[in-house]
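What follows is a short report on a single structure.
A single protein chain has been omitted from the complex, and every remaining protein chain is retained in its original position.
For subunit A:
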Amino acid sequence: MMSEIDALKVQLESLQSEALAAFAAAENPAALQQLRVHYLGKKGALTEVLKGVGRLPPEARPVIGQYVNDTKAVLAGALERGEAELAVRAKAIRIQAERIDITLPGRKAAAGGLHPVQQGLDEMTEIFSQMGFAIAEGPEIEDEFHNFDALNIPPEHPARAMHDTFFIKDMLNEAGTEPMLLRTHTSPVQIRAMKRFLSESGEPPLAVVAPGRVYRCDYDVTHSPMFHQVEVFKVDRNVSMAHLKGVLRHFLSAYFEKDVGIRLRPHYFPFTEPSAEVDISCVFCASKGCRICKGSGWIEVLGSGMIHPNVLRAVGIDSSEFSGFAFGLGVERLVMLKQGIPDLRLFFENDVRFLRKMGGTR
């Protein structure tokens, strides 16, 4: 009897090693499935062995039954592992087949961008707006009153010659006395904003930032007949030059995103008294002296001053009670300094290669 059990055992063992070898050799899940049927199916090899168990004496059956079950468990486990292995291998093959060249360029999205002058205008007005200055605009075709007279530049004043003014052909002011012109600076917005503000609110304080296009009849390497300015002014009781300096330093540091030193130099503008040209410490060489600052460590950036009492008077503000500061900055100039643009003409040439390089989509 023992020999029959032994024979079955041997048979089972050889079946198991044969099956395991076959499983290991299977190359795909289908082959494995076939092997499962062949060994473990209803008519499979193991079932065949089980048939032989009936011939054994009853006391031997559980022993062999145990053997058969063990073998079955081994084979089922091996099949499961084999399937998992094959799945992993199949996935690896698929992944290999699906490899792409990720260094190919991405699909191009249409790349737009803001003109660098626009970016500058946006940044500047935003800084002043955050500081509490209200935004105002004015007409570009102006009359002499707003562009000159109200700003304390009477007709015979030599300063009018410093503004190379474009005049409009056959168009007179409301009074029909003087030709209209293209504003030479954003300062007329001072007058218009103050007048409007006073009619609405009665009296200062007021703090205004006025961005816009201005025109000078001057066209060469460093001059464009059209450019952009931002006018900033504040009128209140006890406004002092120290406040002017404070606002300038805050603005310039915010715009250049670094702590810039500022230097005021006495100058002359008809609409301010005192007047000052404003220099910033050279942002290129940290004031060591370079080509941009011509070795001085300073770069002139804008004109400023305390609003002349005649200007306040022109809009009906009592200059013995109120004072104010004002300054006007050239947008192109500051953008050139900040972004290292060497030539003013690049702004108006609108070469898309330049615009793409400088363009920000904010």
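Definition applied: a residue touches a chain if its C-beta (ideal position, glycine included) is under 8 Å from a C-beta of that chain, and two chains touch if they have at least 3 such contacts; residues count from 1.
Throughout what follows, contacts and distances are computed from a predicted model.
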Per UniProt record, name of the chain withheld from view ["Phenylalanine--tRNA ligase beta subunit", "Glutamine transport ATP-binding protein GlnQ", "Sugar ABC transporter permease" or "Pyridine nucleotide-disulphide oxidoreductase"]: "Phenylalanine--tRNA ligase beta subunit"
Residue in contact with the excluded chain [from A:P58, A:G112 or A:G202]: A:G112
Touching the absent chain when the full complex is considered, from A:P29, A:G52, A:P205 or A:G289: A:P205
Contacting the left-out chain in the complete assembly, out of A:R55, A:H250 or A:K288: A:H250
Sites on subunit A contacted by the missing partner chain, in the whole complex: 104-105, 107-115, 117-118, 122, 125-126, 129, 131-135, 139-141, 154-162, 166-171, 174, 179-180, 182, 205, 207, 213, 215, 217, 219, 225-226, 234, 236, 238-243, 245-250, 262-268, 273-277, 306, 308-309, 319, 323, 347-353, 355-356, 359, 361-362
